[in-house]
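I am attaching a structure below and will ask some questions about it afterwards.
What you see is the complex with one protein chain gone and the rest in place.
Naming follows writing order (A and B), and every chain is counted from residue 1.
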Amino acid sequence: MPTAIELAEQFQVSLVGDGTLSLMGLAPLERAQASQISFLSNPLYRQQASDSVAGGLIVSQADLDFLQSNPGVHSGQRVYFVAKNPYATFARIAQHFAKTSEPIYPPGVHPSAAIDSSVIIPASCHIGPFVQIGPGAKLGERVILLGNTSVASNSSIGSDTLIYPNVSLYSDTTIGERCIIHSGAVIGADGFGFAPDFSATGGEWVKIPQTGAVVIGDDVEIGASTTIDRGAMSNTIIGNGTKIDNQVQIAHNVVVGNCCVIAGCAAISGSTKIGNFCIIGGAANFAGHLTIADRTTVSGNTSIIRSITEPGQHYTGVYPSMLHSAWEKNAAILRGLDKIRQRLRLLDQSK
Amino acid sequence: MPTAIELAEQFQVSLVGDGTLSLMGLAPLERAQASQISFLSNPLYRQQASDSVAGGLIVSQADLDFLQSNPGVHSGQRVYFVAKNPYATFARIAQHFAKTSEPIYPPGVHPSAAIDSSVIIPASCHIGPFVQIGPGAKLGERVILLGNTSVASNSSIGSDTLIYPNVSLYSDTTIGERCIIHSGAVIGADGFGFAPDFSATGGEWVKIPQTGAVVIGDDVEIGASTTIDRGAMSNTIIGNGTKIDNQVQIAHNVVVGNCCVIAGCAAISGSTKIGNFCIIGGAANFAGHLTIADRTTVSGNTSIIRSITEPGQHYTGVYPSMLHSAWEKNAAILRGLDKIRQRLRLLDQSK
Partner (left out) sequence: MPTAIELAEQFQVSLVGDGTLSLMGLAPLERAQASQISFLSNPLYRQQASDSVAGGLIVSQADLDFLQSNPGVHSGQRVYFVAKNPYATFARIAQHFAKTSEPIYPPGVHPSAAIDSSVIIPASCHIGPFVQIGPGAKLGERVILLGNTSVASNSSIGSDTLIYPNVSLYSDTTIGERCIIHSGAVIGADGFGFAPDFSATGGEWVKIPQTGAVVIGDDVEIGASTTIDRGAMSNTIIGNGTKIDNQVQIAHNVVVGNCCVIAGCAAISGSTKIGNFCIIGGAANFAGHLTIADRTTVSGNTSIIRSITEPGQHYTGVYPSMLHSAWEKNAAILRGLDKIRQRLRLLDQSK
């Protein structure tokens, strides 16, 4: 168990209180014990922090000032880690404690893995059972493939990337370093491109070969069952540091910038370009061929059907939910909005 | 083939008609033959039931009264199973007939399975090919893992649970008894939690370790490609008897109560608590940190962004679809609703 002063030094934060206190992990404010650390990143929870049993608290200077003026029953025994960004400091300390209980994946290749003879697996990699790796694939150092995953020909996986079971990487996929890819993700499947060729007597949707690839930067996390299609003639690209949640669909030729977060079930249609530092809510979706400015925020379940040129704006478009009986009336009036406008015009004129 | 009286006894319903009639299966009203059973659970279909060729009909007493007063051509040869809940009785009799044609998965472990030496597989279990089971995992009696499935360390699967191919259970996942998990489901992947740590010169989304787990009750069904994330510091929980359809996304720290049904493509954001006996329509979604009362019904494609405190209500929020040309006008007027209100105020004042 590290002491408070050891933690403060390691994570470069100021310490207020008894540096010899030993701390063994993190917990939410309401559940933390005297041997645990909690954090306060939202002033709304100041009172809860004051009342907490937590032996350590990660706080901002402003919140510390409040807490020292408003001590709780347990404040006397408490140490404070004073950070500029308490939430990020919490995350880093939590990573530190989590590492000690994480599963260890020792280097080595499971005998069942089906690896093409052209592929060189660095000795530092962990390749689990029932993994198949096609010709020409390249793996960096300490790559972990946990099992039942398929890495198709000429794919490349950067060092320290972790891939959970049942992932599919199609041919020519490039994954950066320190990425995490969760189970069920499919990267590099064909984009959805077909040319209609119909006459009066028949016809077909003619498949357009998807000859581009997927290129994923460093430090990207990709959620469970997320799908990222390969490009049609050029590549689909995900920038460095972007985090993508579960069941997100990213179509061919999309470009997502750096350090975006894309929440679950969002969908981005073909050739749309998302800027850097964008925050996309769950189940939000984008039409194709749009350009979205940097630092755009899109609320959950919002459809974006035009480009956004001004950076840093927040867009929403959600039909408010209401009691079903009220909605039935509401939707009927909404359908007739043109009649309401027409009536208003008549009233305006008759004045 | 069972006789009518045998079925009536087995399923504890009253029989009206010739108990010696042999019946061989179920079919919809319009397709049922004289050797088959159909059911009537909605009075709208009384005439269709009267006209049906079905040799057996599962009905309520009220519907039986109607049918006896309005006999059809085939009514003379028909037997009636009179049940309080004809639909549930139909389901149970259908299960009985379906069992005879279901595939049988004999006990045993496929030689290709990669099972950690610490794991004891009960002799009654069926473990298919290319299954991997990590250290510390526990299986109940008669568990069926059909193949290409990954069960990570310290997971636990209750007795009589059936898991279809290509499922991923992350570490520490608990599955109850008599559950059914369909292909492509991912249970226990990391919740989507990151702390922003950016300055003018750079920065990153710092991953918050997801140290909670997923706990799934008894008699839960989980659809194909559904994802249920592990909790951040506490657990994600699914209650007993809840049924979840395909491609549902359940985020970290969500708690779903008992006996809910959640239709396809629904999404529940982090830390939201869904009560008992809730019915959630397809593609409905919930913001995070909400509390939803028991017996709430949410229509398909409805976004819930506030807590619901009164139990038993039905909420809807769906933009009505219309011809595209009408929608273009409608959406333009909708965007300008504030102008309509403003005009109305002016008109009110000018009266």
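Heads up, the rule we're going with is that a contact is a pair of C-beta atoms (placed from the backbone, for glycine too) under 8 Å apart; a residue touches a chain by one contact, two chains touch by 3 or more.
Computed from a predicted model, the values in this text were never measured in an experiment.
The omitted chain makes contact with just one of the residues B:G55, B:G176, B:G223 or B:G275: B:G223.
Touching the missing chain, out of A:N85, A:T174, A:T227 or A:N258, is residue A:T227. Within the complete assembly, residues 112, 114, 130, 132, 134, 148-150, 152-153, 166-168, 170-171, 184, 186, 189-190, 192, 194-198, 203-209, 211, 225, 227, 229, 233-234, 247, 249, 251, 265, 267, 269, 283, 285, 287, 297-299, 302-305, 313-320, 322, 326, 329-330, 333-334, 340, 343-344, 347, 350 of subunit A touch the chain that is not shown.
Within the complete assembly, residues 26-28, 31, 85, 87-88, 90-92, 94-95, 97-98, 101, 103, 110, 112, 128-130, 146-148, 164-166, 180, 182-184, 219, 221, 223-225, 241, 243, 245-247, 259, 261, 263-265, 277, 282-283, 300-301, 318-325, 327-328, 331-332, 334-335, 337-338, 340-341, 344, 347-348, 351 of subunit B touch the chain that is not shown.
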